[in-house]
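Of the protein chains in this complex, one is absent; all others appear in place.
Think of it as A and B in the order they're written, each chain with its own count starting at 1.
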Amino acid sequence: MSLPTQGNSNYMLAISGSSLVWVALVIAVCLFSYLIYKRMLLLRRAQPDPRFSMPGRRLLGLLVYGVIQKRQPRYLWAGIAHIIIFWGFVVLSLRSLELIFLGLHLDFLDPLLGNRFGWFYSLLKDIFELLVLAACIFSMLRRAIGRLPRYKGSHQFEAYLVLGLISFLMITDIVFEASGLLWKHASFYWHPAAQLGAAFLSDVGKEDLNVIYQASYWLHILTLLTFLNLLPLSKHFHIITAIPNVFFRKLDKGSIKPARWGVESFDDLESVGVQRLEDFTWKHILDFYTCTECGRCTDNCPANAVGRPLSPKLLTLKLRDHAYEQYPIFEFKMATGKEKKEKKGETIAGGLISSEEIWSCTTCGACEEECPVFIEYIDKIVDMRRYLVENAKNPSTFNQVFMHFEKTGNPFGKPPSKRSEWIKDVEEIDVKVLKQGDSVETLYFVDSYGSYDPRMQAIACAIVRGLHQAGISFGILGPMEKDSGHQVRRMGEEGLFQLLMEENVEALGTVQFSNIITTDPHAFNTLKKDYPGDLNVSHYVPFFLDLVTSGKLRPRKKVKERIYTYHDPCYLGRHNDIYEAPRQLLKALPGMRFVEMERNRDRSFCCGGADVILWHELEHEEIRMAEKRVRMALDAGASCIVTACPFCLIHIEDAIKTAGLEESIEVIDLMELLLTTL
Amino acid sequence: MGEIMVLAEHRQGEVRDITFEMLFKARELCQQNSHSLTAVLMTDGQGSYADQLKSWANEVVVFKDDRLGNFNADFYNVILAALIEERKPFIVLMGHTPWGMDLAPALSVKTGYPLVTDCVDVLVEDGKPKVIRQIYSGKIYSKVSFKESDVYLVTVRPSSFTPEVAEPFSGEIVEHDLPADLPTPRRVFKEFVDTAAGEVDISQAPFLISVGRGIGEQENIEQVKELAEKMGAVLSCSRPVVDKNWLPKYHQVGTSGKSVKPKIYLALGISGAFQHVAGIAGAGTVIAINKDKKAPIFRVADYGVVDDLFKVVAALKEKIES
Partner (left out) sequence: MNIVVCLKRVPLTQEVDLQVNSDKKDIVKDGLAFVVNDWDNYAIEEAVQLKEKLGGEVTAVTVGYEDDEEVLRRALAMGADKAIRIDPGERELDAFVISKILSSVIRDLRYDLVLTGVQADDTNEAMVGVMVAENLGIAHAAVVNGIEVDGNELTIKVELEGGIDEVSTITLPAVLTIQTGINEPRYVSIMGIRKAGKKELKVMTIDELGLSQDYLLPQTVIEELFLPPETEGAEILEGDPGTIAEEIIRIIKDKGVSI
């Protein structure tokens, strides 16, 4: 067959059948558009979600997490492989365009690629093709041999298929290039990959080279266009949706979304919480589409680690599959799993997703911290809990607790008049209980457990002693204070949370203060993120670090001789990125010997939490989260765990006792430890 | 000379203890105020109730009819109201039992005479009865008197009085005609069901370890079960634990559960509501553990520990094992 030469593209051979390329391209693009349109249908029916604020910050996030893939290397080898493949895609996208134009006999790119840049690009492209190929093979082997637990429930076949297709794309392009260059007797100088490929084609005759050239072109293009259309049907949809998903990520982590965005009053809401798919917000639906099935969330989920029925990944996948079933494209779909669920509009909370799964979550945020594509979980879990509570499907042990919160402002049902009785225990200090019109520098928000629970009262006393020693003018709200509501909100009783919040806001409005400090990271988080207005609130750790660095407090005495380690509380650490302040504070204590646990900072392991666990036992738990954490501390060589959250303290203290490890390790609150040095 | 009437309560062949408790107290009141003591009995003729009662009162008034085999408020109300109208007794005592609760308020409305229920003591002051009762689940006591009346109705809490050995009456048994207008009963007895029958009979155990609301959650009962096993004790509980379905009914101690007479009763996290306490009236030594130093159980226990029950349970386990 003779080869017609193109006038302009004198470095590439011509592709026969350009009209077919047009046809293929048009079909592919139309199909793709249709698929995207179908996928968008659910998004349009879903609830509103304001995600356009702070576009600059969002773009930066896209750069850091999307382009630079900052979260990927948290799992090192998988991360490197993915970064290579991702970067390969970016770099090779120009090549794909080039090939398509070649087939269409268009020459738009010739000026760009026809000179020095073109040679440089060829080199880059070839290097990447080899890297990507290597990464794909590595990934396939790793998946096959590694048997990693986080892939359980993921569509393995799909993974191999896509890795295979990508490898195939690389190979076909290399062969295409190699055969073309061989035919022309052109130089392989800028084409190292093609040179490798050429090694396999050394004995092929000219005519056959042409066949190979044409065939590999068509295979490549068809594979590419098919791959494009496979995306919306598989877990690789994330290739497209990850970009918006990362752009639209939640910026104020630790906060909880309102019952419905854009609706001020509950009276305007027909129902609350998530019952059906359309009750999720569009961003949440986008989350379902974007799941890559990597399993990093589940791998770090403390509930999953102790045997509870929750697996964040499976939660997302179940909902994604449900979405694909409710809004099918055709009957044949790739990513629906083995069973087909017939019922349309099945109830999600308590149905598709079981109650036990929903109550298993401790809202620790480990899943959200790991997810490379910024899928959110906590808001969804809370929305499902809202539905359960509104429909009386919560564990009955919550009923009395909610009633106590409502009637007495604390979960114990103890009278509000006794909320500040604990100050008797600090006899040497006259703790000011604020009345309307009073003014202090620092308002100490004690919250319910600090006020009424004997163990936590001890921490409150320590804080008060510290404040007094530093000469800070401070006061507490006393009976005016109601529970901050952090538990109530995260357990799904939104109306009750609003009630508590309103009462606290009113109380805060009657007194004057420059800043608020809290005993508990949960209270700090909720006052900062869930309460209106911009409260100048801080957890006690950064506040006391300031006092120490400014010299108002001088840790003089040595700490008890132990090997200390620090357990990052979820609501101080992950949800508020406060990791270094407690460590600096610890290092400032004389005689401090410190070791770091393997799981530290944003990889800290939840102790059990401050809500559901207090009032509901989950049936399937094999071991307590706190006990696992204690053993992690022992593994690090520690003999004393330091915490900065009263709930972490009681859970860990409890675990040490029940595991019989009192001889080996103890636990202390950071404030109590600090006080011993003053 | 007036009359104090005591309504006898009986079930499945036995006159219930409350009857004798009331008769004993009424005897005291009669002696103090020169009244005569009358027991009122409704029966179908089966059983020897009248004989059981005659040594306890001056007179036993018996209403005998086939329809009176089992308690029925419809009948009792009409019969008793007629009797009261006829004899105008000073005080009528009834038990504050489920049957008494079904009858007494209706009787009060029908006759128009005042009623105070669930009394733990009855006295006569200035010729009128006054009663002591509890409110707010035993946290507060109340002294109550009646509006002026010819007849005063009182229901008495079981186990408020303890009959002592006394000179028996030689009571006269008198059969009384029934009123002519006995209604067709709107309620018809079918059967008794023993819900507390179960694998274990706690009423026979010599050593009981009992859990109450203070146990917190169902899962926590496990540790106590283990302790009970180690100590050779039987597990029992108070009502809230059964209401929540954490333990089967046959574990329940109290008025609506079982009465127990163990040598040792170890109460964990039990507040001591009187319904529960009534069930352990016959216990030998009661040891109570409760975080709340004001818990009513400490009033009736022999030994008390004001502490976290889980700590003590853990310590007990450890000591037993060593």
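List of remarks:
We take it that contacts are C-beta pairs under 8 Å (C-beta built on N, C-alpha and C of every residue); 3 or more make two chains touch, one makes a residue touch a chain.
Since we're looking at a predicted model, the values are computed, not measured.
For the chain that does not appear, the touching partners among the shown chains are A, B. Remark: the omitted chain is touched by one listed residue; of A:E158, A:E278, A:E406 or A:D546 this is A:E406.
Here one chain is not drawn; of B:C30, B:L68 or B:A288, the residue touching it is B:A288.
Taking the complete complex into account, B:S145 is the one of B:T43, B:S145 or B:Q218 that touches the chain left out. Against the chain not displayed here, chain B makes contact via residues 11, 73-74, 77, 96-99, 101-106, 108-110, 114-118, 130, 133-147, 158, 186-197, 206-207, 230-232, 239, 242-243, 249-250, 252, 255-259, 263-264, 266, 284-288, 294, 296-307, 311-312, 314-316, 318-320.
As for the chain not pictured, it touches chain A at residues 266-267, 269, 272, 389-390, 392, 394, 396, 398-399, 402-403, 406-408, 412-417, 493-496, 498-499.
Here is the rule we go by: only the chains that are shown with their structure count from here on.
For the pair chain A and chain B, the distance between mean C-alpha positions equals 61 Å. Those residues of chain B lying in contact with chain A across their complex are 217-219, 244, 314. Note for the complex: chain A touches chain B at residues 396-397, 615-617, 657.
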